[in-house]
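For reference, the structure I am asking about is given below.
Here the complex is missing one protein chain, while the rest keep their positions.
Going in written order, the chains are labelled A and B, and every chain counts its residues from 1.
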Amino acid sequence: MTVSPLAGVCFSSLGVALLFLLYAFLRGSKGLRSYIVTRVLLTLPMVLILVTIIFFVMRVIPGDPVTSELGPRASEAVREQMREQLGLNQPIWVQYFQYLSGIVRLDLGTSLIFGNRPIVDELSERLPATLELIIPSAALAIGLGVLAGTFAAEHRKQWPDYLLRLFSVVVYSIPVFWLGLIFQVTLGLGLGIFPIAGRIDPIIDISLQRHTNILIIDSLISGNWPALLSALHYLVLPTLTLALILVGVFIRLSRINVIETLVQDYITAARARGILERVVVYRHALSNALIPVVTLIGLQFSVLLAGAVLTETTFSWPGMGQYLVQRIGQRDYTAVQSAITVFAMSVAVISMITDIIYAFLDPRVQY
Amino acid sequence: MADVAATDSIPQWQRDLDNVGFVRRLLLARKWYGADWWFVVISGILLLFIFSMAFFPRLYAPYDPHQEVGPSLVPPGQVPPSFVLVGKENGILDLDALTEGVKLGIVRGSESTQVLRDVVARREAELDTAGQTVRLRPQLERYDTIEEALADVTAGEIDVAIGLREEIEPLLPEHADLVVGQSLSGAIQEAFMLGTNQLGQDMLSRVVWGTRTALLVGFSAAIVSLFLGVPLGLIAGFWSGRLERLMTLVMDSLYSFPGLILAIAITSVLGPGIFNVVVAIAVLYIPTYYRIARGQTLSVKEELYVEAARSLGVRPSGILLQYILPNVVPSLVVIFSVNVADAILTEAGLSFLGLGLPPTIPDWGIDLALGQNYMREASWLITYPGLMIMLVTLGFSMLGESLSEILNPRLAES
Partner (left out) sequence: MSKKRYWLLLPALILVVAFTACIQGAGPSAATKEVIIGTTDQLDSLDPADAYATHDWEIIRNTNPGLIVYQPGTADMVPGVAEGDPEISDDGLTYTFTISDGWKYPDGSELVAGDFVRGINRSLTMEGDVSFLVSTYVESVEAPDDKTVVFHLKAKRGDFIQIVSATPYGPLQEGQFPDDELVKFPETLSGVGPWQLTSYKENEQAVLERNPNYKMGFSESAPDRVIIRYFSDPTQMALAVEKGDIDIAWRILGPIETARLSTVEGLTADNTGGGGIRFLSINHDMEPFTDKNVRKALAYLVDRDEIVDRVMQGAVEPLYSIDPPGFLGSNEAFRDMYGGSPDVAKAEELLAASGYSADSPVEFDLWYPPEHYGAQAAQIFEVLKEQFEKSSMVKVTLQTQEWSTYIKALTNGEYPIGYLGWFFDYPDSSNYLDPFAQTDFAAGMGIFYSNPDMDQYLADAAASTDPAERADLYVEAQNLFAEDAVCIPLVFEAEYAVYRSDSVGKIVIGPALVFQYELIELK
């Protein structure tokens, strides 16, 4: 049996998540244990609900996908064959359960348009590309956002605070695709230092063996240093675009959290002991304020994915977002449905994991 | 926007401020809230300006956003040029002679074609009212340069050419038999503040009219979700039960899902159109309102005064409207403001992807999507719609951000 790369990615990330859960489960208190169990159990219905919504939304499409693919003059036999191939000849609840069992087996069917390509294979090429884009963007946005947010909190009601807050609102208000275009023209073409679009240099690409389709990891595994540099080089503009949009949110959220921590008793106690204000802010308050930021990462993950759709389109980045937009254009409903399903599942799992990490880190959480 | 730095309990500031009059309260607030007060005021002024644009676009927009007012891609602040006819001395040299069958040489992509269309249409209308039906439509021959066109006039291939006076005059010595004829200029001989777009429509007017579209979509979406989400949340918070738990689970799932992607899925099913976009975006925010309303209700309903009202026999609907709803309103204001901003961004994103509004509506997202093809030679096509999206979003989110700073009791100065 060949395991598709998507299955590989899914299973390995699920494996890591499971290991963490196990660790938290063993190390944690009784309360934490029951929280983990509840949270995991809660994730299943959440995924189920999202998947169900997606299934039924995609079924109310005006017009029959078979007619839209074959046209009204196609013979009844051909239509029947296509319906059978798509499973559309079954009653809707049978289709629904087939769809669910397909998801469990990681079998999302084949594309309506590109006949012989299983959608799982297509998505397994696309998901890693999206991960490669959003992970560095998130890291950059979180890193800068938390630092700037803490700095703003430290100087609350002084000009750095106001400037940073203004900055955070302004960057949030910029349309992603517009920013991308401006970067392409200025940094890409104007200064000529960054490539316009794509993931890696076309020529270097030929020499790169793709295993995971996360090009940075692939080039590290194979020790292909030009490929690593090229992949990073191509990553700069899209990452910068996406990170800049997100950084505002993180500045704001970490600022609020640090401020809220700063008014708490133990901080006041630390101040009373004569500890330097800077030490109070960056050591005591920040370390505690960072804990809720973990949950925020979970919530912002969906903002990140939405931003990734537009960023990918602007930079010809062959990820999930570009795939989704393209297949909607081609009315490839099975592919669209599957792509959204993968989005939904990743969102649910990420929010579960961040919630549990939060609970694990913060002893004050009530289960 | 997932930011709902929730206000879970009754805000302290409300009670404090209850003792002063409204206007005084606003002015006094400046001292308490410092720059945040200014943020609110600035964004308020910005939004007032934007609202006035949306309600009275004709005050700001000099032209109809669909009307062809001048040549394509006239840069901001530049007056559209005038052109002259050039032909043989005893040949065709004025507008009235440009009847059907006359061959006229033009330079490819030059503004002269618009000017020609414009003057011909005007002259035809004039003649029409004078009772003459003459069709002044020469047959166009397109050339890459004016030199080629003049050469063909000299050679007798075409009857007359049209070009810029300053381009033609230096060339005349080479073409002894050619003379400059009538000068033709478009109806509008003044500069366009933000230039014209690829169809010769006035960018300023399009940007102004686009405000109306943006606010229409943003507000309708936020209002629809407000009116669906809040009642559901209030009810769910008030009567707990199995159905409520299921609904909360559904709302939580929707809440965690990436908004734009959900909107893409919904519009892909519904197709483009202003109503469909509103529906798609409204669905995104229902969970936000639901969560806030439910959370507030849950905490408020245990308060003593609610208990008291209940024991006095006030009906549940009365309790909800009189005692609980007022407590939810402050957070709703913040979220509403942020949601409108977000809805405008989402709509622009959808339209940019071609999944939003039909292209005949003046809209910033569509103008951006169409204008990006010209962004190197006519950067104003994407600069101004982009800036407007940014300004409007900025106005709403700055308002929301500062209000939440002011209203959030947990951030109260210690």
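Just so it is clear, contacts are C-beta pairs under 8 Å (C-beta built on N, C-alpha and C of every residue); 3 or more make two chains touch, one makes a residue touch a chain.
Predicted model, so just to flag it, every value in this text is computed and none were measured.
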Since one chain is left out of the picture, which of the remaining chains does it touch in the full complex? A, B
Which candidate, A:Leu21, A:Val176, A:Ile204 or A:Ile251, sits in contact with the chain we can't see? A:Ile204
Among A:Leu32, A:Val51, A:Met82 or A:Val146, which one is in touch with the chain left out? A:Val146
Those residues of subunit B that touch the unshown chain are 66, 68, 72-73, 100, 106-110, 113-114, 117, 133, 135, 137, 139-140, 142, 198-200, 272, 354, 358-360, 366, 370, 372-377
In the full complex, which residues of subunit A touch the absent chain? 68-73, 113-117, 122, 125, 136, 139-140, 143-144, 146-147, 181, 184-185, 188-189, 192-199, 201-206, 226, 229-230, 232-233, 235-236, 239, 283, 287, 290, 313-316, 318, 322-323, 326, 328-331
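Assume only the chains that are shown with their structure count from here on.
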Here the gap between subunit A and subunit B, centre to centre from mean Cα coordinates and rounded to Å, is 29
Can you list the residues on subunit A that touch subunit B in the complex? 42, 45-47, 49-50, 53-54, 57-58, 60-62, 157, 162, 165-166, 168-170, 172-178, 181-182, 185, 249, 252-253, 256, 259-260, 263, 299-300, 302-303, 305-307, 309-310, 313, 321, 324-325, 328-329, 336, 340, 343-344, 347-348, 351
Interfacial residue positions of subunit B with respect to subunit A in the complex: 1-3, 5, 34-35, 39, 249-250, 252-254, 256-261, 264-266, 268-269, 271, 341, 345, 348-349, 352-355, 365, 368, 372, 375-376, 382, 386, 389-391, 393-394, 397-398, 401, 408, 410-411, 414
